[in-house]
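One protein chain omitted, others in place.
For subunit A:
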Amino acid sequence: MNRRAVIKNLALVVSSAVLLPSCLKNSGTPAIALKHLNINSDQEKLIGDICETIIPKTNTPGAKDLNLHLFVLKMLDDCYTKKDQLTIVKGLTEFDNVVQKKYNQSFSDLNIKDREAVLVEIEQNAKKAGGAKTPAGRNTKPQKTVDANPLFAFYWAIKQQTLFGYTTSQYFMTKEIVYELVPGRYNAHFPVKNLKQT
């Protein structure tokens, strides 16, 4: 299949040229230069752990391998209004408090199962509250409005941008699904089973 020829054989990571690798930085500032968002390195780590819980490393790369949390931060920093950013950051603090109260530990210290339980509970509560729409999976664009509830706003924003970042990443588009920059043809009868990379 000639699609192999067009898939650039690069390493997995590199989700975007502007994103810096989140390494070797241990001061109080995040690894990515943010213009608007006031986030410290602990909060960045928390976001990274949430992203990893949503898209974990399995036999395929997870959020951290793909630097998705840096993409999430970039999107939060550039694409949300000041007001929405304040709501989201407030939600971040709330998230931290909720976890501390329930587990007497920070999210990052929890085991995977508990991390998942935290997120599932927030998601279910957010859906019951019926505020902002559940983010769709693939190729979604940022939502126009964030949830009025800060905790839900924070969770949806992180989840949505994680999924957006994952499903538009070079890894996903070249290793998980069949994507070609230049398809060269339109096949109106393409079986679903040929959609995935094997």
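Heads up, the rule we're going with is that contacts are C-beta pairs under 8 Å (C-beta built on N, C-alpha and C of every residue); 3 or more make two chains touch, one makes a residue touch a chain; residues count from 1.
Please note the rule applied: contacts and distances are computed from a predicted model.
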Record-based protein name (UniProt) of the chain missing from this complex, from "Mannosyltransferase", "Branched-chain amino acid ABC transporter permease", "Choline dehydrogenase-like flavoprotein" or "ABC-2 type transport system ATP-binding protein": "Choline dehydrogenase-like flavoprotein"
Residue among A:Ala31, A:Ile54 or A:Leu73 that touches the chain left out of view: A:Ile54
Residue of A:Leu73, A:Leu92 or A:Leu119 touching the missing chain in the full complex: A:Leu119
Residue in contact with the excluded chain [from A:Ser41, A:Ser108 or A:Thr167]: A:Thr167
For subunit A, residues in touch with the removed chain: 15-18, 36, 53-56, 58, 60, 62, 74-75, 78-82, 116, 119-120, 123-124, 134, 136-142, 159, 163-170, 172-173, 176-178, 181-196
